[in-house]
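Only a single protein chain was left out; the remaining protein chains are all shown in position.
Here is subunit A:
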Amino acid sequence: MASTEEIRSDLAEIVNEIAGIPVEDVQLDKSFTDDLDVDSLSMVEVVVAAEEKFDVKIPDDEVKNLKTVGDAVAFIERAQNG
């Protein structure tokens, strides 16, 4: 099973590819909208890419709860273990 750091690192690559944010900025405490300037459409792209990368399903209703990078990493960890 992937570690928290591995998931964060892979997610950072995704955010970098889609929104052009430097990977080192994508830390667990960062808010997607407020800190990283990832808007709602980019967030949709990040979610779809994360679903493919981590082989999980992230329902539309859940996306609005993923405010920080840490929220997303925690959700992916739970989904992978579930």
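Just so we're on the same page, a contact is a pair of C-beta atoms (placed from the backbone, for glycine too) under 8 Å apart; a residue touches a chain by one contact, two chains touch by 3 or more; residues count from 1.
We adopt the following convention: contacts and distances are computed from a predicted model.
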**Report entry** Chain not displayed: protein name in its UniProt record ("Beta-ketoacyl-[acyl-carrier-protein] synthase III", "1,2-phenylacetyl-CoA epoxidase subunit B", "Potassium-transporting ATPase potassium-binding subunit" or "Cupredoxin domain-containing protein")
**Finding:** "Beta-ketoacyl-[acyl-carrier-protein] synthase III"
Report task. Touching the absent chain in the whole complex: find that residue among A:D10, A:D25, A:E45 or A:E62. Result -> A:E45
Query raised in the report: In the full complex, which residues of subunit A touch the absent chain?
Result: 17-18, 39-41, 44-45, 48, 60
